[in-house]
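See below for the structure under consideration.
One protein chain omitted, others in place.
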Amino acid sequence: MTAFGVVAPIVVIAALGLLFARKAVHAALSLAVVMIGLAVLYAANGAPFLFAVQIIVYTGAIMMLFLFVVMLVGVESGPEAVTEPLPGQRVAAALVGLGFGAMLVVGVGQVVANGFAVPVAAVEDDNVEGLAALMFGPYVLAFQFTAALLVTAVLGAMVLAHQERLTPQLSQAEHAAQRIRDFGTDGKHPGNAPTPGVYARHNAVDAPALLPDGTPLESSVPGALVRRGQVIRPPVTGPGLGGEPSSDVAPRTDDETDGEDRS
Amino acid sequence: MSPLFGNEPLWVVALKAFLIFVILVVYTLFNIWLERRVVARMQHRVGPNVHGPFGLLQSLADGVKLALKEDIVVKAADKVVYVLAPILATIPAFLAWSVIPFGPEVRIPFTDTVTPLQLTDMPVAVLYVLAVTSIGVYGIVLAGWSSGSTYALLGGLRSSAQVISYEVAMGLSFVTVFLYAGTMSTSEIVAAQTDLWYFLPLLPSFVVYVISMVGETNRAPFDLPEAEGELVGGFHTEYSSLKFALFFLAEYINMVTVSALATTLFLGGWRAPFGIAQVWEGANEGYWPVLWFLGKTLFFIFIFIWLRGTLPRMRYDQFMAFGWKILIPVSLGWIFVVIVLRKLQNEGSIDEVVVNGAGVVAAVLLVAVIALRREKPTPERPEQATGSAHEGFPVPLRYDETKEDAR
Amino acid sequence: MSDLLSLSMILFSIGAVGVLVRRNALIVFMCVELMLNGTNLAFVAFAREHGNLDGQLAAFLVMVVAAAEVVVGLAIIIAIHRSRGSISVDEVRQVRG
Partner (left out) sequence: MSVKGNLWDPVAGFGVTFRTMFKKVVTEQYPFEKVPTAPRFHGRHQLNRWPDGLEKCIGCELCAWACPADAIYVEGASNVDVLPDGSPDASGRFSPGERYGRVYQINYLRCILCGLCIEACPTRALTMTNEYELADDSREALIYEKSDLLAPLLPGMTEPPHEMLISDDHQDYYRGKQLPIVEAGE
């Protein structure tokens, strides 16, 4: 059982990673490692079909769904709740869990120590055929029930995750018409925001464009940069100075310091 | 399945694994060159033609250049996952090739050892390929997440949804092959196609597979995870240097992998094309089958390139709707038909010819449905004004009007 | 045999502790999956020991049920996140109202 010797420690470490990971994605990754490790163990123990199914279903579909939800929900929940709603719950829970594990070890250990009535059989060659014969033979009812369960689960998930639209979705043409209407009533500029730095001596997004009269156009800089205070003010230079653009530009502060002392 | 699988001496296994690695890397370099040349020809260009004969060394030069570039780890990245992701994308791409049969049993030169031209085989080989490719998606998803960039995250999310969706259609198209071959082992599937390649009796499955393999490998026109017009580069936006090269390598190997799988499942694997084996006895013996195999794979690579040269990128909702509302229902219906036909054939109610012709009939029916489809009436467009004014704005003359004026 | 079983028990226990200790609903859910995986391993080990495939079939059915469960569970988590903006299990104690 060389496979076991290699895989088992990896699996246990990854499982512990699930317990201690701070980020949900790291937890999901370590669980994926556990699942792949288990798949290898299945393959080593005469279950090649389960090996494939384990990876396709668990690693490929279920864990991928987990990752998908983690990213969709954006759960970088950060540190988990600091305040304990039930004092001492974690310690108690850990103790209970470990006690449970110990109980299992004792219970199953007894069974193993007493030995099995059935002798160890050789690994079957016709794993897939054997499983199929079982699945569509004695276990056909269970198989059908799981199929029904899957269909029900899909419907349930759709109902749960579905959100009714409250307002009709605007088409592209309607959006365009709405923009023009806004322009007519409120004077809101219908086109794209002007690009930053077009007439300026800079070509970075944090430099506002200069209007033909030389004044900077604040609305040309992305709003996020304005809020972070990362807009630079190009030095005021006369048109005849020419040459290389000067590089010492001051980050604009909120109190609107004038650029003149910098030129 | 040959009894040799799993019982070969270690050096034979190591040799075969090494050869597969070498073939894949060289084939990737060749494919990148081929794609650039062929797409260039389709666009009236020449493509890379400077380095080496016909520019063959271009991709090698590009690879060296890529490796020597500065390796950037973004500040907002999750370091461990960020480094892990490209590795996770690449390794499964190689792993899938361990069950692809390149040829029959051959004698290794200078020795007496006889070995099949396939690293290994297992009763669930095709499922194994599916499983391994589904691990490869992790690389893309994690790259998207760990980059700490919106574009990359959206690319990664798109990709996971896309690959999961199209894997369903892909798996369903395999089912009919399993029903015909009665096995999931690749070497036995190839052996079952001695008389008739499966693309003919299973034409609908073949078409579904070819479409879903393009979706599965994120290639044009389904290259939405890296739609450079919308998402800059998608999941690999923040990657550079060797890490980016690994993604690139993985994408091209995946392309070859799905092509090789299509060859194995539908085009008779390493068997010589129709006619050659009848004329020439030795076509299916020795090392010649490797040639047929690589040739058939190249055919699919060309299809990939041709698609890229012809079709524009689809919109994401159209793409998902196509996968879920057309490919999967069609596959399911077709599987049902195949099950019924096989059952009838096993009971002896119908002839084998009928079963083998079913695919062609089904394909003809599908084409007829498409041909006779009626377009939804589009809402009336206002009459396009011609001439020099349209709602008060000047418009250019239409081409035929300028000709009128010239006369 | 016994080492496979002990591994499965270790995994099950770690999963159980995780369910009890972690607060993030998603991670709690993953721990449940870990417990299921642990039992699956035991099934496979027993199947090998007994020389028949019933255990493997049971593991297969567990996987299918797990898939169904995950689909519904994740949908519930998304629904909770939508209405509350948090998926900490402490926040959803009010569901009993």
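Note that the chains are named A, B and C in the order they appear, and that numbering of residues resets to 1 at the start of each chain.
Criterion: a contact is a pair of C-beta atoms (placed from the backbone, for glycine too) under 8 Å apart; a residue touches a chain by one contact, two chains touch by 3 or more.
Just so it is clear, the model here is predicted, and its values are computed rather than measured.
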(request) From the listed residues B:Val114, B:Val340 or B:Val367, report the one that touches the chain absent from this view. (result) B:Val367
(request) From the listed residues B:Gly52, B:Gly148, B:Gly171 or B:Gly309, report the one that touches the chain absent from this view. (result) B:Gly309
(message) I'm checking contacts with the chain that's been left out. Which of B:Val22, B:Val46, B:Ile108 or B:Leu196 qualifies?
(response) B:Val46
(request) Using the touch rule from the top, list residues of chain B that touch the missing partner. (result) 38, 40-46, 306, 309-311, 367, 370-375
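The definition used in the following text is that only the chains that are shown with their structure count from here on.
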(request) Just grab the chain with the largest centre-to-centre distance to chain C, centres being mean Cα coordinates. (result) B
(request) Between A-C and A-B, name the chain pair that shares the greater number of C-beta pairs in contact. (result) A-C
(request) Calculate how many whole Å lie between the centre of chain B and the centre of chain C, each centre taken as the average of the chain's C-alpha atoms. (result) 35
(request) Report the inter-chain centroid distance for chain A and chain C in whole angstrom, where each centroid is the mean of the CA atoms. (result) 20
(request) State, to the nearest whole Å, the distance from the C-alpha centre of chain A to the C-alpha centre of chain B. (result) 26
(message) Using the touch definition from the top, which residues of chain A touch two or more other chains?
(response) 49, 53, 61, 70, 72, 127
(message) Applying the document's contact rule, which stretches of chain A touch chain C when the two form their complex?
(response) 1, 4, 8, 11-12, 15-16, 18-19, 21, 24, 27-28, 31, 34-35, 38, 41-42, 45-47, 49-50, 53-54, 57-58, 61-62, 65-66, 69-70, 72-73, 75, 77, 80-81, 85, 90, 93-94, 96-98, 100-101, 104-105, 108-109, 112, 116, 118-124, 127, 130-131, 134-135, 139, 142-143, 146, 149-150, 152-154, 156-158, 160-161, 163
(request) Would you tell me which residues of chain B are touching chain A in their complex? (result) 78, 81, 122-124, 127-128, 130-132, 134-135, 137-138, 141-142, 144-146, 153, 156-157, 160-161, 164, 167, 184
(request) Going by the contact rule at the top, pick out the chain C residues touching chain A in the complex. (result) 1-7, 9-24, 26-27, 29-31, 33-34, 37, 40-41, 44-45, 47-54, 56-57, 59-61, 63-72, 74-79, 81-82, 86-88, 90, 93
